[in-house]
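Single-structure report; data block below.
With one protein chain removed, the remaining protein chains of the complex are shown where they sit.
Chain naming follows the written order as A and B, and within any one chain the residues start at number 1.
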Amino acid sequence: MIGVRLSLTGGRENIVRTCLTAVGVGVATAMLLLAASLPTILDRIDERSTSPYNVDGLEDPPPGDDTALVGGSLVNADHRGTLVTGWVVEAEGERAPAPPGVDEVPDPGEMVVSPALAERLDDPENEALQRRLDHPVVGQIEQEGLSGPHELVYYLGHEGLEHDGASVVRLDSFGGGGEPYDLGGPVVLLLGVVGTVVMLTPVVVFLSAAVRFGGQARDRRLAAVRLMGADRVSTRRIAVGETLVGVLLGMLLGGMLFLAGRPFAELVPIDDGVFASDVVPVPALAALVLVLVPLIALWVVLLAVRGVAAEPLGVVRSAERSRPRLWWRLLLPVIGGALLYAGLGPYVFGTTTVNWVVLVSVGLLMVLLGTTAVLPWLLDRTVRMLPSSPLSLQIARRRMASGGGGPTRAVNGIVVTVAGAIALLTLLNGAESTEREGADPEQELSVGMTPDEDPYEQVNLSGEPRVGDPEAVFESESAVEEAVLVQEIHAETGSGEVGRILVAGCASLERITDLPPCEPGDVFATAGAGMEPGSEVGIGDREPSTPWTVPDLTVLESGVAGVRFGEEALLATPEAVAQAGAEVDEEVERAVLLRLDDSHPDAREQMLAAAGTVDPTAHVDPLPLHATHSALDNMKLMLLAGAIACLLMVVAGVTVGTVEQVRERRRVHAVLTAFGTRRRTLVASVLWQTAVPVALGVVTACVFGLALGALLVGAAELPMDTDAGEIALLVAAGAGAVLVATLVTVPLLLRTMRPDGLRSE
Amino acid sequence: MCIVRGMSALGPTFLGLLESRPQHGYDLKRAYDEHFATKRPLAYGQVYATLSRLLKNGLVEVAATEAGGGPERKRYAVTDAGVTDVEQWLGRPESPEPYLQSALYTKVVLALLTGRPADEILDVQRAEHLRQMRELTRRKADGDLGDQLICDHALFHLEADLRWLELTAARLNELSGEVRGR
Partner (left out) sequence: MTQPTSRAETVGPGARGPLLSAYGLSKAFGPTQALTAASLTLAEGEIVALMGPSGSGKSTFLHCLAGIVRPDAGRVDYAGTDLARAADTRLSALRRTEFGFLFQFGQLVPELSCVENVALPLRLGGQRRRAAEREALRLMEHLDVADVARRRPGACSGGQGQRVAAARALVTRPRVVFADEPTGALDSLNGEKVLRLLTDTARENGSSVLLVTHEARVAAYADREVIVRDGRTLDVAGGAR
């Protein structure tokens, strides 16, 4: 085919153009393949990320030589903000099951760790972590035992675990009754759908831009081909053939990019990460990509060629373009909105009867692409209203008016990306604020205080301390100001509220707060303890609870100076509780109350190190919510990363377009220079030409994005919670991207302003 | 500059002028000067010599002879044979004449043969040509359409000469080699 030959042999420019198209199509193909891999990735993570705990309500198996005991180790611990999942395991016989990814249950005192944790343990900077997990490492957990390459897990061999069916369970196999990967219901699924569509739409826009690279040169070439006697049909065929080479090369490149990029997937710091071997496209989706990419490419080319009648003696643009009309351009977003509304309506959303996911995806796609259809109309209107002064604006105005879809095409990618990202952000923020507000403090925290204000930490010991004097171990850490060992009992009042009783000798109690004279048998109540003297409460975690009559107590005033470990607790001497019975004394939990020097950067690390030394099966307070990266935060990060990637693609597209335009008008620029045009006038005209469509595009994107966000949030019954800062960031990134792309071309522009352009060709 | 060259053209031109109406010799001369002569007016002798030749050949006849004080006696009219002659003359292609360059060519060859700088001859000739062309261009600006056509005719011829000059100038080395080698 002539087209094929032209694209490969037609001189340096043709080859460059083919390469650009190939790179663009390649990037787009790779992105689409990555998206096609998402279901596999989620499936595989789902398969592996099972908790050893049974949640299916089955009884634990009886003890035997094929069972093992499993409990949590340093529950809620993290390392510098990343959750560290620790398990203690104890084999009950020869044939005890090994945890997933591990050959056999480690011997007591030894541990197997995940590669990511091993790496951290090897780092001399993590001295506190090494002290926390000061056990010989006898092996690493294989991939099948990990949800992702970044997961921090360890299994610590232990002795003397006591089966209680709750914190220590008995298993005959790991993972069998595992916790299914929680998609979190329709809202999270909705997030996923919106996210995927939002990220893929710019890819499609970029793909169509990539196919148009070098369009003007192509038009001229087609005119030459017409001169040689090709008819319209064969001209079109040549155009298609020419593009097809770039597209096919691009798909090949895309495949290679995808394969080459897979190892880098492991570097993505989201959640536990993704194993490269999990990034496998679903065959059906991959096939769809392979079919869709060339189809879109061909469609775009034919559309582009149709607008330009390549006549034998030159390129004739359909001279007077009809002005863009609004009504059909609004059709797309309106139908999309209707689909969204239908899909998200109360009868369909979240049910399984109708495939609301499809409705929502298609609706979203239509609304997003609809924004790009509205843009040319808006630009046409705006350009007409712009003043003709200064001169640079006049030139830019006329170019925009005559350029047709050109100037907006470059901006389309930005509009789609920014609009989609804003919609998604709105949805995310809505979801996030419910998560924060709806968070049950009891469930999150063992101390009845809001985590943000809590200056105290508490380590709950589940077994006997391994050391004689836990307080001394904690206080040997430089960041621990004070450590008090107490017993903690939960008491349920008649009205069903749960209060907290801290039990310790007078000496310890006096360290908790300033007390009036204390004698064994005394009880004190801090503000908000919620237990009246004489009332009967049930204490202990066992069913049924042990009844205990609250004795006479001394009420401490709220806000008394010297309350060092919080209020809302009854402080009791052991003698006062002893009346309830010996069994209570036996089962109460020991806890270490800690006051940390918050200014010390390693305070939490040191506390965890001491906790690990005192009792590897201890529970610690989780990091306050705002310090962790929740799943939503990760999605937000992903979204921003995706948006930036999209914008980068847009920058590439815009740069190519501008370069092409600048080269096209080399001669006009040279003549203008001869007339003494100032550089800044020309540079300004090029900037205007980009800035106006970008500004419009960004405004359109904000309007559509917020409307879309509101629609989604409303459907999911989430509060509307927009973050002006984030929107501003996206808008700035979008606008900045185009400005950067334009500025990149300024040197070239200045070069065309040299008189070389005057020398006749 | 004589635009209509040679006597061969004068006869048919007169016949053509007479075709519209019979005229005196004096009117003929005036009409001719107005339309065709650009430099020198036609001499009376030439007018009457031509008319008597046409009369002899039966291409014109005397339509009327008037008595009176003026020099003019006879009014001439074209005959049918005369009309046929004009038509034949108009229909016959002029043989393109390779005229001026013969002299200039001789000069150039001679200069080369005698070792004189031939390009100076060409430069002088070019300057002269251009001077004439400027003059014609100026006259063209002041004249009516007829003048413009006449001047353009001359300008194109002069331009053709100049093209030859340029070509010769560019190939002077080649030419000198050939001339000396002979």
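Everything below uses one rule, namely that a contact is a pair of C-beta atoms (placed from the backbone, for glycine too) under 8 Å apart; a residue touches a chain by one contact, two chains touch by 3 or more.
Predicted model, so just to flag it, every value in this text is computed and none were measured.
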Exercise. Kindly state which of the options B:Ala9, B:Ala81, B:Met133 or B:Leu175 is in contact with the chain not pictured.
Key: B:Met133
Quiz prompt | Residue of B:Asp27, B:Glu61 or B:Glu159 touching the missing chain in the full complex | solution = B:Glu159
Quiz item: In the complete complex, which positions of subunit B touch the hidden chain?
Solution: 120, 123-124, 126-131, 133-134, 136-139, 141-142, 155-156, 158-159, 162-163, 166, 170
Quiz item: Since one chain has been left out of the picture, which residues of subunit A touch it in the full complex?
Solution: 319, 388-389, 391, 394-395, 398-399, 401-403, 667-668, 671-678, 681, 755, 758-760
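Keep this in mind: only the chains that are shown with their structure count from here on.
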Quiz prompt | Rounded Å distance between subunit A and subunit B, as computed from the means of their C-alpha atoms | solution = 94
